[in-house]
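A single protein chain has been removed from this complex, and every other one stays in its place.
Naming follows writing order (A and B), and every chain is counted from residue 1.
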Amino acid sequence: MPEKPDSKRVLEVRRLNVEIPVPGGMLRPVQDVSLHVDRGETLCVVGESGCGKSLTSLAIMDLLPSKANRTCDEMQLSGDNVFHIGERAMSDIRGDRMSMIFQEPMTSLNPAYTIGNQLAEALQRHRKVSSDEARERAIYLLEKVGITAAASRLGQYPHQLSGGLRQRVMIAMALMCGPDLIIADEPTTALDVTIQAQILHLLADLQREFRMGMILITHDLGVVARIADRVAVMYAGQVVETGTADQIFNAPQHPYTRGLLDCIPIPGKTKRGARLGAIPGIVPSLVGHMQGCHFASRCPQLHEACKMKNIDLLPTAQSGHVCRCLLTQGSDAAARKAEGAVS
Amino acid sequence: MSDIVLEARDVTRTFMISGGFMKPKRPLHAVNGIDLRIRQGEVLALVGESGCGKTTLAKMLLGLLPPTNGSLELDGNPIETMDRLRIAQTVQPIFQDPYSSLNPRKSIGSIITLPLKVQGDKDPGTWRKRADEIMELVGLPRRVYNNYPSQLSGGQRQRVAIARALINRPRIVICDEPTSALDVSVQSQILNLLQDLREELGLTYLVISHNLAVVEHMATRVAVMYLGRIVEEEDADTLFDTPKHPYSKALLESVLTPDPSLGVPDTHLGAAYPNPLDMPSGCRFHPRCIKAMTHCSTIAPRKIPFGDGHVECHLYDENEGKGMLAS
Partner (left out) sequence: MTIDTAKAPATMENQEPSPGAMMRKRVFSHWGFMIGAIVLIAIFLMALLAPYISPGDPFDQVLSRKLIPPIWSDSAKATWDHPLGTDHLGRDYMTRLFYGARISLLIGFGAMLISGVIGTTLGVLAGYYGGRVDMVVNFIITTRLSMPVVLVALAVVSIVGSSLTVVIWVLGLLIWDRFAVVMRSATQQVRALDFVTSAQALGCSTPRILLTEVMPNITNHLIVIATLEMAHAILLEAALSFLGLGVQPPEPSWGLMISEAKGMIFFDPWLITIPGLALFALVLSINLLGDGIRDVTAPENRN
């Protein structure tokens, strides 16, 4: 596959918003989301259900439901604009330069066609190659994703494969055209733990080998810690904190990230039967406009200033670490005092 | 031991699965010769991947599914001979998905008081009071009494399910993946609640889960299940410190602790989970086992007692394994 050494950045998204009209107002499930992924880098987007992580990925792929409306300052794939370029141009890019892996491999493979057909189709849709070449690449990739007797699998139908194998086929299919970017939405959630470890291992290996950018969307902090280079934590439609895996897990800044990390029992660290941390309250409704910090209703370190105005995602003391919290922006004291501390 | 409250002896459950058009039915051994003892006050965790038979076993322990073979005893009485209502007084389940475990057409109040009605509780005047008590205990505000499940959040629904299970004060609660359908922050609340209720009400738990982090947090004993057999049973400390069976080891290695300094573990397990209709010969685990020896594919391992528990693996069989204990 042709390499583009000049553009290191695979994906750049700035200020992505998604709005969906619902009875009773405008649902704003994705608000002001900025992400970037470099070649060979894994970005994990982590958050609880309803935080907007899946819609963000669908917005990047331009696969949102038709009534949803997205706006964006910038959306570039390896330096080329991919925002509002029309359905035809977009469908040329999907599956070619960026591809997606979904949670449920049973429903994302077509049960009426053989594995071989679907793999070849994924390549021939975008490249002028002969069936033999497509078949060859399919076998090559099936072997790459750890499927033994790959040639004989080509004639099989999805229902003849186990869940883990189907997910491997999905990954092979996503790799057929050698994409710059892979978006994996909860790729291991439907799988058993031992299979999950294998699939993640595989994804990490392949991503390194093919030097792709990867966005992995998950709710599982364990997965994030093990596979991410960088992490974006989402809450109520917004990215609240972005940093390297080390920064997020060892020195989390945002109260939500800290709360989340307290909630999970860690074998070896948390004492058996000890109480786990909890984040009281529920996620606020995202219908209409919200004033102030989205986490304000559940935050243990709430200040008056938090409710006054919208808070921006600003750098913290460490490089590459940004956080959407008044406490980390300037000194604590300044934050406590002032409504006007953040512009 | 006399304080065994629920016991399974050599329990087997076989389903007949149709093999397809014009093909004979084939037996599926969902649970295949299991011995299990649950003692008063302990938290026994049943760990295994999907399809290993843990849900079938749970249904049998609840008296909802008769075993094909073997016997089940509740407080020393065979479950088959017991009245459904009497079993219900002692054992209650909590399910994984709080969205499907509550009838959407019923109000929270009528869901929580259903056990009282079913048991023919003589005094309907006290139902509301008892419902209020249990709702407070599980942390539900009183005003949801007249609400419907669709108006509640996932965590609240799970609390309703717990309240329903506990209102008749059973002694044993079978929790089938009690938190895996919940968000992380809600999950910790439910785990805390389950721990609190255990202390307060002196409950015995059977926790069925594939989430080993949750299991390690809650369990006092652990039974690892693979394809219808319990391949290892130990007290939790021993199992998590020194797992013996290669499958237990692989499971423990697969746990992803949130530690960014570690990479994704390589479990070295064979990929394919075998088709339960076409069970491997000998030791069921041998096609995926990295320590498989020649006789593993022909001879089924026997149960080898180890301290308080047991393991089923040729590696530990002194007659055959010959000092291969070290790994």
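The rule we apply is simple: a residue touches a chain if its C-beta (ideal position, glycine included) is under 8 Å from a C-beta of that chain, and two chains touch if they have at least 3 such contacts.
Nothing here was measured: the structure is a model prediction, and the numbers come from that model.
Residue in contact with the omitted chain (choice from B:43, B:144, B:175 or B:203): B:144. In the complete complex, the hidden chain is touched by one of B:85, B:262 or B:277, namely B:85. Residue B:153 is the one among B:12, B:50, B:68 or B:153 that touches the chain missing from this view. Note on the undisplayed chain: of the listed residues A:79, A:268, A:281 or A:315, the one touching it is A:281. Residues 59, 62-64, 83-85, 87-89, 91-93, 95-97, 100-106, 114-115, 118-119, 136-141, 143-144, 147-148, 150-153, 155-156, 159, 161, 164, 189, 192-193, 196, 199-200 of chain B touch the missing chain (whole complex, contact as defined above).
Following the convention adopted for this analysis, only the chains that are shown with their structure count from here on.
Within the complex formed with chain B, the residues of chain A that make contact are 48-49, 146-147, 162, 164-165, 168, 192-198, 200-201, 204, 219-228, 244-246, 248-250, 259-268, 270, 272-273, 275-279, 282.
Residues of chain B touching chain A in their complex: 49-50, 153, 155, 183-185, 187-189, 191-192, 195, 210-214, 216-218, 236, 240, 250-251, 253-267, 269, 271-273.
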